[in-house]
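Only a single protein chain was left out; the remaining protein chains are all shown in position.
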Amino acid sequence: MKAFEYAAPSTIESAVSLLGDQWGETEILAGGTDLITSLKQGITAPDRVVSLKHLGLNDITVDEDKGTVTIGAMTPMGALASDNTIARHFPALAKAASNLGSPQMLSTGTVGGDLCQRPRCWYYRNGMGLLAQKDGKSLVEAGDNRYHAIFGNGGKAKFVSASSLGPALIALGATIATSSRRIPASEFFATPKSESERETVLKPNEIATAIEVPLSGLKNATYEVRHRRGLDWPYATASVAFQANGGKAQVVLGHVAPTPWVASQAAAVLNGAAVSSEIAAKCGAAASQGAAPLSKNGYKTKMVETAVKRAVLIAAGLQAEG
Amino acid sequence: MASASWPEKGNRSLIGKRISRLDGPAKSTGRAQYAYDVNLPGMLWARVLPSPYARAEVKSIDASAAAAMPGVHATWVDEDLINDEVRYVGQIVAAVAAESEEIATDALAKIAVSYTPLDHQVDDNNPALARRPSDKEEGDLAKALDEADVVVEGNYSCPVITHCCLEPHGQVAEVRDGELFLWPSTQNVSRYADRLDDAVGIARSKMHVDCQYMGGGFGSKFGHDKWGIIGSIMAKETGRPVKLMLERDLELAIAGNRPSAHAKIKVGTKSDGTVTAFEGELWGTGGSGGYSMRAFPYVFNVPNLKTTIKGIRTNRGGQRAWRAPSHPQTCFLTMSALEDAAAALKMDQVEFYKKNLGLTDRPDVYAEQLDIATKLIGYDRKSHLRGDASPGPVKRGLGFGLHTWGGLGHGSECEVTINPDGSVSASIGTQDLGTGARTLIAIVAGETLGLPLEAIEARIGKNSYPASGASGGSTTTGGIATSTRLASTAALNELLAVVAPRLGGNADALEAKEGVIREINHPNNAIAWADACALLGTNAITKRGVNNRTEAKEQGFIDEGVGGVQIADVSVDTETGVVTLNKMVAVQDCGLILDMKTAESQVMGGLIMGITFALFEEALYDPTTGRMLNADMEFYRLAGISDVGDLKVHMMTGEKYEKRGVIGLGEPPVISPGAALSNAVANAIGVRVPELPLTPERVLAALA
Partner (left out) sequence: MSEEPTSSQVSDSGLSRRGFLKGFGVSGAATGLIAEAHAQEAESAPKVHGPGEIPVTLSINGKNHRINLEPRVTLLDALRNRLDLTGSKKVCDRGTCGACTVLVDGDPAYACSMLAIEAEGREITTIEGLGTPDQMNAVQEAFVENDAQQCGFCTPGFVVACTAVLNQNPDATLEEAQGGCGGNLCRCGTYAGMNQALLDAAKSMKMKGGA
């Protein structure tokens, strides 16, 4: 870890002013569970680290008039997982948070950090670059890509988005407020085309401050395919939200693409149809259409089918939470 | 004279009871000091520079810029590598020692190494690359296959796994007045410093090794290794203590590799299930060094066989011994192939194994164990032929593993001192890997001297104590138990001779029990232990006992050769490929048990380590760069507390087993889980998942 300057400003304006306008000059420190590892791995070596610890931004508030729940970006994942309002209205979010499986991670990791964390791709984490190119070829394509993307992998980015909350937030139609603007969750994530880009549309000196989730009464759920039960990454995730009678459906996949992946053809299956086991299975099958597996990750297609099917059934109350 | 033979069942005060390990409180409260925890005045922090290339010629190594940094006190460069090759990623090429870890890290970045990259090879599963086959042939394979009623053929595979000791390899070294003091994390206290003298230029007799606690070895911590040399040289050069512990990625990539084993196997059976033919070709890698793998088939000595074993040299860290070397791999390969034969015969698994127990070295033991294990798992209620026919996506199945191990106690010398104040110490140059060595020494000495556990000071972990073997192959417990028993008995007999005049004159009529020395036939004629020792005047009694393996085996102190049976009960979600272990039983033959509590712990631990191998572990390499991709604890997965299911351990006790003497227990229980879980998954889903670990992607691939 290279030495760096440290600041812990008490206002968002100060924090923004301390950030550089080029990626890598400065880094934002939220819970630290990803950044400190990244610093040790040398995949980022900023001159300054700006901590958000003293900005507050860690409340969950309900605005009945506006019909929204606002989650401060510095809210610990554990607080999100155990919040009654969230559990009642947004089980898809509560489940995605609690599935982290580690009390230590839940107490320190933050909601904003979850959205902005860097990919876990082992080529990236081993210092071979975000896009893992060597001599103009993809190391991922030629190598071990069992945990890599099956959707949206036509460009150089083959990694999967690490965000646990992203799929659920998109499915629930959330908006992300930053130090300078408001961004629909569905437009928040981006697929980098070069090493100098990142995985969100945030600018280097822009800070995600809060997430607003509309109280739209949608049935929703998240299902993650996991092997180990404690702290671990899911193989594939599905977050779904839809009206009780079908309609307004959203199906969003996690850990299968460089961003959370909106499966609109799967959502179409749900729209206008009452949920049944058969519809859920059809929805799962539709979600996996268009998958373009690499050499070692074809199995994820089946997992996507299952995850979507089960998330739909859980949201509809036809199956217990898995 | 008190006899040194192990006491009879009714006559034991400590042996075989459930006793908590003596150093438990130190460990649970964080007070136990490991090598990594040794902080000394003036200590420097060393870090090593690894090769980023799997194979490259080293042109030059320039550490001058690092050496010039404030706070850097020493640099070390591997001169032998210049104009030679590095052979794997992580090979150490240079090192620095500085006043803080941060400075040492910064200094590493200033070491300039000029490499010319060369072609490398990390693929361990291409038999065409394998070299030096070793062949074995018995009986008439061709005829047996020809006459077999059923012949099955399959490919089976288990990867390189890495020890992942939680305390990494390394040591603190200090040179004072020309003597070298070492605090290593080692499983070989008495001989850790062997051959270090030439490298460091300090006589072997001036090297002092101290390892009171060590955070896991599993076969990977026998030597001082390159980092032991580097740290010692830097300590000598600077005159300051130097701490050098490996970083986690190096710990996984270079300090522990268990060889892989892939095989193509053909099994021939008669229609009644009798196995008559076995043909196997096995290959795998031991990394940059040679490949060592035991003969197979495992446990079942099939009469007609032909096998070949060959190794693939790869640009990976070299292989190290791993708890029960070669056994888990050959057990998995053999039992999987045999179970596939049973499935082809549509034969019940237990019936099949029982039919073939005659091919094993201990049919009676396995038969008894199979009966116990099947009862404990509820076999009659749960069993079915291959393929769970019940509806729904989750399928359930049972699978078996049978194993064997030696476990004869190693050479060991113990010194027992009875002091005039009544205090007793037992000193051995052994080590505690977590098996409870300290506690076992105290149990044996306490049992022998009729004293409670707390009365014995068990001293271990220093090479100044009488030498004892390295802790590997389940040899420690038998070794230290015997040497402690012999030393304690000799010391007691001398004390009895001193006490005899006070208790009727005949030392042979005396015994030490319940804190007193007394007449065997008149227990009221007794003298308290402290009063008895006071009779020694100013002279302590010090006696040594030696475990001579051959003699001790003949005399019944120790033995070798055990069997074990394990059954796994799994559920497999066929829509996600996720395997869940519901329950597992381990039935283990183990000779005379010294401490039932730590013995059961050993079996549980072996079981869990084996389950981890079966479900999660594999070292993954990138073909293009030759790097280990998961040299971390994130993607090199270990089982967590919720991943191992309900575990039941049954130890074979009773006269028949106990009369054999002490047999080591660390290895056997780790062997079978790979086989048992793989067989259970096949029994559940109806097809073999040919590779370990049994990850969702492999299960789905097998089902596809």
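We just call them A and B in the order they show up, numbering each chain from 1.
We adopt the following convention: a contact is a pair of C-beta atoms (placed from the backbone, for glycine too) under 8 Å apart; a residue touches a chain by one contact, two chains touch by 3 or more.
Owing to the predicted nature of the structure, the values given are computational and were not obtained by experimental measurement.
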Touched by the hidden chain, restricted to displayed chains: A, B
Candidates A:T61, A:S107, A:S264 or A:S295 - the one touching the absent chain: A:S107
Please identify which residue in B:N39, B:S134, B:S271 or B:N506 touches the non-displayed chain. B:N39
Identify the residues of chain A touching the omitted chain, counting contacts across the whole complex. 1-11, 14-15, 17-18, 29, 32-33, 36-37, 39-40, 47-49, 51, 53-54, 78, 101-105, 107-108, 229-231
Chain B residues touching the chain left out here are 20-21, 23-34, 36-37, 39-43, 45, 99-102, 164-168, 213-216, 218, 240, 247-248, 433-435, 597-598, 600-602, 604-609, 612, 632-634, 638-642, 644, 647, 649
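Just so it is clear, only the chains that are shown with their structure count from here on.
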Chain A and chain B: spacing of chain centres that average the CA atoms, whole Å: 41
Which residues of chain A touch chain B in their complex? 1-3, 120, 122-123, 125-126, 128, 134, 139, 142-144, 146-147, 225-233, 235, 296-299, 302-303, 305-307, 309
Could you pull out which chain B residues touch chain A in their complex? 102, 105-106, 575-578, 615-616, 620-625, 627, 629-630, 632, 634-635, 637, 639-643, 695-697, 700-701, 704
